[in-house]
Structures are given as structure tokens and as C-alpha cells.
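Part of the complex only, each chain left as placed.
Letters A, B, C and D mark the chains in the order given here, with residues in each chain numbered from 1 onward.
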Amino acid sequence: MKIVTFGEIMMRLATPQRLRFSQASQLELTYGGGEANVAVSLCNYGLDAAFVTKLPKNPFGEGAIQNLRGLGVDTSKIARGGERIGIYFLETGASQRASVVVYDRAGSAISGVKAGEFDWNSIFDGASWFHFTGITPALGPDVAAATKEAARAAKEMGLTISCDLNYRKKLWTPAQAQATMSEIMEFVDVAIGNEEDAEKVFGIKAHGTDVSGGQIGHAGYEQVARELAGKFGFQTVAITLRESYSADKNGWSAMLLHENLVLNSRKYELQIVDRVGGGDSFAGGLIYGLATGKSGQDALEFAVAASCLKHSIAGDFNLVSVGEVEALMGGDGSGRVQR
Amino acid sequence: MKIVTFGEIMMRLATPQRLRFSQASQLELTYGGGEANVAVSLCNYGLDAAFVTKLPKNPFGEGAIQNLRGLGVDTSKIARGGERIGIYFLETGASQRASVVVYDRAGSAISGVKAGEFDWNSIFDGASWFHFTGITPALGPDVAAATKEAARAAKEMGLTISCDLNYRKKLWTPAQAQATMSEIMEFVDVAIGNEEDAEKVFGIKAHGTDVSGGQIGHAGYEQVARELAGKFGFQTVAITLRESYSADKNGWSAMLLHENLVLNSRKYELQIVDRVGGGDSFAGGLIYGLATGKSGQDALEFAVAASCLKHSIAGDFNLVSVGEVEALMGGDGSGRVQR
Amino acid sequence: MKIVTFGEIMMRLATPQRLRFSQASQLELTYGGGEANVAVSLCNYGLDAAFVTKLPKNPFGEGAIQNLRGLGVDTSKIARGGERIGIYFLETGASQRASVVVYDRAGSAISGVKAGEFDWNSIFDGASWFHFTGITPALGPDVAAATKEAARAAKEMGLTISCDLNYRKKLWTPAQAQATMSEIMEFVDVAIGNEEDAEKVFGIKAHGTDVSGGQIGHAGYEQVARELAGKFGFQTVAITLRESYSADKNGWSAMLLHENLVLNSRKYELQIVDRVGGGDSFAGGLIYGLATGKSGQDALEFAVAASCLKHSIAGDFNLVSVGEVEALMGGDGSGRVQR
Amino acid sequence: MKIVTFGEIMMRLATPQRLRFSQASQLELTYGGGEANVAVSLCNYGLDAAFVTKLPKNPFGEGAIQNLRGLGVDTSKIARGGERIGIYFLETGASQRASVVVYDRAGSAISGVKAGEFDWNSIFDGASWFHFTGITPALGPDVAAATKEAARAAKEMGLTISCDLNYRKKLWTPAQAQATMSEIMEFVDVAIGNEEDAEKVFGIKAHGTDVSGGQIGHAGYEQVARELAGKFGFQTVAITLRESYSADKNGWSAMLLHENLVLNSRKYELQIVDRVGGGDSFAGGLIYGLATGKSGQDALEFAVAASCLKHSIAGDFNLVSVGEVEALMGGDGSGRVQR
């Protein structure tokens, strides 16, 4: 079982100990990005995952590769070149103070990728699943073209294709997103998002929902999922449901429209260590579940439990095993010491 | 709009990571003090603020100035001399374990200040507001005389004068506080305190309130505010209402007696990172609100929201912008990531 | 009032900041172990406590002694020799992610101790209480023999003897535990445990209790305590009741069967900094209470309040004073700053 | 005495403890840049210095300003706008392993500055000295035009103008440097450089010198200085002489061609803590000396002693006082504790 993901991995520079940017004299250096995070999750679950991107020939391009390779990700298809690695700065919030992300990704190596630059037939050889997020085409028209090219090749080679919509307002407008993403969606089998994504990317809006107020209506999400599936022919649509009580505490659950059934997951009350990468860890769990033949409900519960655990782990990557996820799915969220 | 504050700034040495004093091999060095904290808040809100104190000619006197000046505070009126800067050691508590503050402020440069040492007419030139706290006169009879001198000068020059009562039992007895503070109160327009302050400084006590038990009666606070206003002619009295559930969790709100109306604020449930400076951040927010012509209710809500955010920030200073405070006032306490 | 404890002290290497093992580039080095932790508690409460163990002649054997001696523990009876100090690695969990302990204690100096190696008559001279835990005999048949020898000597010399059952599944099977422990229980006056201990060590099981689910039935615990007392003639049986909501939050209380009465403690809601050593801090508090002549209820409340505070303190040791425990017993768990 | 400097300030992200980039999980965050470093030196010496640049409206633009303002630099003329602050990553070497700098400065706010964007007449009002380095025009043709514009305005307003040649091979080629710099040199009174600069920027080469081999011929430097002065009409030419024995140990001295005399400084043997900013600290010392009317020899010795001390200080900034520099000039390099 081999999965390929394609996108940007960035240097992540985070203030320690919930300090504000202006207080920090040190920043914690790790790496992360939507599709890389999914690849790491899948390797942790024992699958083979390759991550495709472009990284500069400098110590930080090397650093990203070293990190991924150490965690078992196949990095052999990563192109090298370009001027810089994208950076994002993270200030982790607390209580009513929100986390702040400052992106510094303009001119990153991946943003210079053009269609034709990767040999997708070779990359997808032996693979059964291809995953990307809406961030990748948002990096620019050339990258969008390369993404579409990848999706078409994957489809032709019979891979299942998943896309996490992941709308980023600093990268493009809703109009740009809709125009570009709509073209790629024809290749996608599994769409993952939250209500904001569906609205921003495709103009599909649920009624009676107020995201910043933390109010979520299940009926509205079902409607959104069904509209998405109807419009693009997705076999599966997953929507994560985050209730943001504060920067420290969230409710976390998800729903899945799968084989025309709407499935709802258990809900977890999170005490948050780091919520960046939360959505990616859901995608990683869902892909694992579906790709290994679990039922829709089991795949959904695996994905939600996996991403529940992610929120307790610093950094973008969800460093948990199948056993740990299954223990939580099985009901043990008691946090008792494992001796 | 220029505000002047006068008082002590201390070196703050805090154990990291909620360690007890006996466990710490490192202490985190910052600076803070009631009136300096207010000046920093005001600068963050875009006003001009000058902080007046006396600091020794040594690296730590310099350090305090460097810190304040970096944050935009006018430090040009700070006198230099004396032997030492006061120190306070902070052990941040957790759960049922309370935070511990050990003061080591005897003999600090500011405590040697005498009436006549500062040229208040020059200092207040162009200013519209003067703020001090009850800590300053508590540093000794000479400092008390200097404080009274400052308040009289400010009154004569037409400034609005605010005082945060801030009773400190290690500095003086209630009897001493009452004798000294009563003489200065005649110059004060805006009094800020909590129930303990009113009782300890002026013997004004609310009925049916148990501070350590976390029980707070609104009616009692209204009574205290009205008694204070009646006794000293304050135009405005603000009382902060802290419900201490534990060292990590507090309820936080405030009431304001303003233009003879009693106004009550929204209440926030705090997950605390650092509660030192919480009251000062309220004072900073209130002064900002009143000085910029907000209504009483708006000024109160701004002050409470500002100080709510302070509890999520390490150190004495409230490092937030007007925009961040207003976002919280506007209802977004969800802590969603700001990308 | 002199208390002697006997057992293993280990090097504790913990990841900082709730990192997973695979993320840590630094480990925090302290020392701890069931009986040593009790000795530290007792010294903090002003009693004399000696800790007996065997430690290698290397910097880490020295380190453990330096730590204990600094905290006032009498280390003069510690034997020196053997090859290594046992180690345990700790990864502190968060939210639904459980803490993980990896033991590396095989071949530790204490595990090579044989009966006859310690001069118990000399060690117990002047002492009135002897404490050990079920971990010590679990270290091997020779250590079990030495433990029994110690208990017999203590009994003959008139000391009160307490045992914290502390079942460790990585050290022995329930069958082994029962065979060995049953022989030593005849000397024990005060037994301390939780439901799992009683079941694993003696096969005594409460009905209707699901530990990992966080459901605890008081009636079941009373039954367990009475069965234990009936079987081994314990004068006192204490059972701690932990409700594990998550790795961060627990409910914490205890019950005591004492002079044939069942006493129940107040319950605390814990926001956890470090729960390792929580049970030991209860034992330390209970021994303090009983040894200084408090009533059963007072000793129980002291023990529970003491161990409540422990959960807010990093490391194995409960670094609190009698005054701090009594303040909490007296109802002040508000965490207000102690200035 | 007011000095104005103009150029780029970057975020500096350095590995701690001489780690290689691939080993670091934390980076130390400070700010620095040639002209900002000079401004800081001058403020430390008690002069007024304003630093002119453009910085983005984000937390790191603010951070740079907060840092400079804290150290007393006038930041009121800094323009705000653009997308990002330039970054440089620093890996400090040791022994035979060289330090490595990775620049990530493309697209920085300052690089988008155009002629006409700053009101130089207002900026230079009341100033007597203008300083810039060869890095500023190297940032692009527009910035070069703005630099020339500034130099012309300064000249017209009667300021003394100094330029540290500072050739950066990653920013431009020698041919580009020569074409651009030659046009600006007509306004310059004081040129500062090392032999490599003179060769790379103006093709002026000393004979018999091997920089990487650490061999320096004084006669060659005199020749270079005289050629430079002859070609551009500089009143003063300073050349720093670094003998690189290893990453830890350098010899450090300088020569000055001043009023047509060649002056040689004392030579210091450096044990290096941080050599980035070493040249800037020399420039800062020299400007201080010349601007305050010291003799050429005294200004030179002040500059060399100041920059000697800089090599013992972490970060770009030379945090020393006139008194400390003069103590070293006076012969006390013994490093005895100052109690």
C-alpha cells in the first residue's frame, strides 16, 4: 500500500511556551505542511508514503528531507532547486488569545514548479492513492497546472485521489480558488474540508452556522456534504467539526458522507497543545482507514481519534501509532500512565 | 494624548515552567511594576505615555529603561541614582497550588525619592492624565509626600488623575494606608480597586463576600463603590471582580460606577498563563477608554477584555493591540488561529 | 519521630514540555522512587526520615544521594555498590494522550541486594515507623527476602509498618506478587493501595468498577478495604480514588478504613502538572498524619490534600510544607497569589 | 551630534552553542544589519543616531524597531510597508570549521525602496554625519538610486559621509558593484573596507596577500588605501586587517589613511564569541572617534578596541560603552573581574 502526497513543506518557527512574537528570543525549528503531515501520519501507521515537493539545495532544504526521511517518508522523488524554503512563524495562543501565523512563503522553491517538471508516471508507479490539498494549487497558476497534471495522471493510473480543500485567504481569493479548484475536482474521489472551505472554495454555505461563535449545526454540514458530492461526483466527503471555545479548548468531531450515508463521529473535548496540523492528521487517519478497507464509520472514528491525539502533540506531525489511535477509539481517553 | 505614570519598576525573576523556587536552576528575567505596566498598555494602544521613577546607574536600571523604551514608553523623565532596583521573585502556581511572590524591594532607588526631587510642572507639561497606584506612597513617608506633591501638581495643571488602590500588606498596615491614602484621594478622579483594597485601605467592606472562597456579590460591590465615591468625591470608581477557582482558572469581570450609574461587564472564564499584572492591564484599558472618550460601558468592556487577554501573556506587560482587544470585545474569544 | 523507608530510587529522565520521546533532544534529570518520595515528604513535614537503598559508586549514585540529602533525608544508611542505578524514562501526556513510562531498571544495584546485607537493628534504632512498597519485593526473590527480613525486624522492634501495594505488571505476575506479598503482609499495620493493586496482588476485586473508564464505586472500595483488612489483619487500609478524565484532569480522593470505620475524603479536581509520585505523596501524608497522632479523618484529609498539591509539582517529590497542605485542607484551593 | 544611517536590518536566526544547522531544534532570534549595527554603537557611545530603513507591518518589523528603540536608536524615520523582513541564518563555526551564513533576503521591504520615497531633507535635518554600506545599493537598482539620492542630499546639506564598502558576492558581481558604487563614491568622505572589498568593488588589489591563508602585508594595504583615496578623493580610508587563524581565533588590527598619513593600530588577539558585526563595530568606533574630534590615531585605536570587544559579544550589536573601550585602549585587556 503506497500513498503519494504532493505539496509544500515549510520551515516552521514557533515561539516557545506560548510567548508572543515580541517576547521570544528563541524560535523552535521544525518543518511541516499539509501534504507532508499526511505522509508522516501514514508512515506512522505502517504504510509506505512518498512526499513530492521541490526544495532548495541549502541546509534547510536538507533539514526538511532529513526530518521526513527519519520518520520513514520516501523522499527520493523530491526535486531540488529554487531559492528558498517557505517559512511560517507561529505564535501559539492561550485562553481567549488566538494563535497567530505569519506566512513568509513567497518565492519558495515549490511555488516555481511548472507542469512537466515531475515525471508523474514514474512517481505513481506502484502507488494506489494520491493526496493533495487546496494549498498547492493556491501557490500560483504554474503550480496549479502541475497539480492538475498530477491529478490527471493519477486518475489515469487508477489511483484513488483525495483532496483536503484547505482554503487559505492569504494565497488567493474565493473567486480564484473556485475557478482553479473546480477544474481539478473532477479527478477527486475523496474531498475533505470544513464548512469554511466549502463556502470559500465553492460557495456552498450551510445555514445557521457561526464558526467563530463555535456554533455548529449538524444538519447544515450534511447539506454541505451532499451539495459537494452532487456537484463534483465525490464518492466520499468528510467534514471536520471544530468547536472553538478558546485557544486551549475545542470540541472536535467530524461527519462523513460515504456510500451515500451520513456518518457522525464521536466527539472529543480537546485540551490543546498544538492545533496546527489538526486537519491534516484527520486526513491522514481517514486515508489510512479507507485505504486499508475499514468501514466508513471505522475510518471516520479512526480519523477523528487520530486527530484528537494530534492536538496534544507539539509540531505539525501527528506522531502516534495505530495502536494508540485504536486505544482511544476503544474508549480509553483517560490518559492513565502507560507503564 | 499624553499620560504620565509614577511609581516603582522592579526586576522580576520568575521560575520557568511552574517550577517551585527550590527546583529552579534558572530564573526568567523581565521587569514590571504597576504604573510601568499601565504605561506599556497605553503605548500599545497608540497613546503617548511617560513613566516616571528613579533607577540606579547599573545594568539593571539600564535594563528596565531599555525594556520600556523598546515598547515605546517615554523614559526621559526617569531619575538615575540610588543603590539598587527592587526585585520580586515569582513562583507561578498551578491547580490548587497558589503562586508565590517574594518581594526584595527594601532600599530600592525609588524608595529614597523625596518631595521636591522631580520637576512635576515640566513632567506634566502637555499631559492630560496622571496615574499612580497605592504601592507608590506605601514605599515610605518620603515617597508618599512626593506622590502627593505630584497629584497636587497634576490637579493644578488640569490633568485627570487615576489611582489603583493596590493594597500591599507587606508594605504597610491598613491604618498606615488609610492615613496616607486619604490625604491623596482628594486629588483623584478615578479610583480603581477590588473589594480587598477598599476594605484594607479605607475600611469600606462589602457584606456577604468571601474572597478566598471565590464568592462575589454584585450588590456588595456596588455598595462599596458608592461609599468610596461618596467619601472622596471620585467621579468614577472601578472594581475588578476575580473569582479564583484555582491557580489556573479564574472568572474575570468588573463593575464601574460612572456618572452615578453602575455598569457591569461581560465575564470571561480565564485559563491563566500569568496573572501578575492583571489588575494593571485593567487600569490601562480603562484609562485608554475614558481618555479617548468612550462611553462608560465601552471603556469598561475594553478594560475587562484587555485584562482578560493579559492573563494569557507571560510577564507583567499586556502586549496586545487595540485591534486584538476589540476583536475580543466583539465576541471572538474562540481562539481560532489568525492566519 | 523517625521514619525509615526502604526501596529503589531511580534516575528519572523526562521529556520537557509534554514532548513525545521521539521529539526530545533534551531530557530532564531528576531522581525518584516510591519509598524515597515518601521520605522526602516526611522531611518536608519536619519529621526525620531515613531512606535505605543500594546505589552504585558512580556520579548518578552520588547524584541521587545529593538530591535526597539536600532535602533533608538521612542517607547515611544507603549501601554503595553494584553496577548501575535504575532508570525510568517519562513522556508526560496531555489531553487524551496518556503519559508513557519506559522502565530500564534491570540490573540496578538495589536489585542485587540479599537478605543479611543490611543491619536492620542498627537502621531501625530510634525509629518508630517503617515503610516500603510492593515494588521492592518485586525486584527479585533476593530483594523480597531482604524486605521480609526488614519487616520482621521492624515488627520485633515495635515499629509501625506501612506498605503501599503498588503493583507493577512489568516486574512480576499477579501470581508471583500474591505469593510473595502474602508472606510479608503479616508484619504490616497500614496497607495503602488502589483497586487495581488489591485485585492484582491479592485477587480482591470490587464489583461494578471500570478503572480506565473513570467510574469508581465507593461501595466497592469499602468492600475491598474490608476484605484486605480481614485477610491480613491490617489496622488501617487506605485506598486512593483517581478518576482519570484525561491526562490533564483527574478527580482525586481517598477512603480510609481505620479503627473499623470507613472514612471518605473531600474530592479535588486536579489540573495536572505531573502525576508521577501522586500515590507516594498520599502515603507520605497519611504516615505523617497517623504518626503525629491525628484522627483518622484528619490524617486522611491531610494525605489527600498533600497529594492534590503534588499533582501540581514537576518531579517525583512532593515539595510542600505542612502549612501549605493545611491551607488547602482549610478550604483555600483558590490559587490566589501569596504575596 | 546626530548621525543618520540607512540600510537593511534583518532578522538573524542563529544556531545555539555552535551547532550545525542540521542539529538545531531552536534558533536564537535577534536583529542586525550593517548600518543598524553602526547606529547602535553610536547610541551606546552617547551620540544620537537615527536608522532609516523600510520594514513590513508585521510582528518582525515591529520586533526590529522595538530592539533598536530599546537601545536608544531613533526609529521615527523608518518607513513601514512591503511584504517581509530579510532573514539571515547563522551557523557559528569552531576551530577549523567556518561559520556559515545563509541569506534569505530576496523580496525584503527595503529592497523595494525607490528614489523619492524618503524625504532626505527632513531626515538629515540637524544631522552632521551620514553612513551607509555597500550592501544597500547592492539590494537592487532602485535601492541604489535611493542611496545615491540620500548621499547627494547629505552632501548638499553639509554632512560628512562614510561608506563601508562591504562587498557581498551573493548580491551582485564585481562588475555590477563597480559600476554602481563608483557613482556614489563621489559623495563619500570616509571609506572603510578590507582588501577583499577594494578588489571586488573597485578592482584595486594588493600584492602578496592571501586572505584565506591569513597572511597580510601592511605595505599592500597602504597601497590599496592610497589608490582608493586617489581614485575617489576620500579624505579618510580605513582598512581592517583580520588574520583568520581559525573560526575561534583571529588577529585584529586596522590601518588608517588620514590627512595623508598612514596610521597603524595596535593588534589584538581575539578569542571569538561572535564575529558577525565585527566590521560594523569598527565603523561605529571610527565614526565616533572622527565625529567627536579625536586625532586620527586615537579614532583608529578607539575603533579597533571597540571592534575587538565586539568579537566577545553574541549578536550583531556591539554592546559596549565608551568607558569599556577606553579601558581596553588604555591597555587593560586582562579580563580581570570588574567587581
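We adopt the following convention: contacts are C-beta pairs under 8 Å (C-beta built on N, C-alpha and C of every residue); 3 or more make two chains touch, one makes a residue touch a chain.
The structure presented is a predicted model; accordingly, all values stated were derived computationally and were not measured.
Shown are 4 identical chains; the number of copies across the whole complex in this structure file is 6.
The rule is short, and it goes like this: only the chains that are shown with their structure count from here on.
Listed here as common contacts of subunit B and subunit C: A.
By residue number, more than half of the contact pairs of A-C reappear in one of the listed pairs A-D, B-D or B-C, namely B-C. Using the average of C-alpha coordinates as each chain's centre, C ends up farthest from subunit D.
In this assembly, the C-alpha centroid of subunit C lies 62 Å from the C-alpha centroid of subunit D. One simple way to say how far apart two chains are is to compare their mean CA positions; for subunit A and subunit B this gives 44 Å. With touch defined as above, residues shared between interfaces to two or more other chains in subunit B number as follows: 17. Chain contact topology: the protein chains form a pattern that is neither a line, a ring, a star nor a complete graph.
Listed by chain label, the pairs that touch are A-B, A-C, A-D, B-C, B-D. The touching residues of subunit B, when paired with subunit A in their complex, are 16-17, 268-273, 308-309, 311-315, 319-320, 324, 328, 331-339.
Contact residues of subunit C toward subunit A in the complex are 17-20, 22-23, 93-101, 103, 168-170, 211-214, 244-249, 275-276. Considering their complex, residues 66-67, 69-72 of subunit D touch subunit B.
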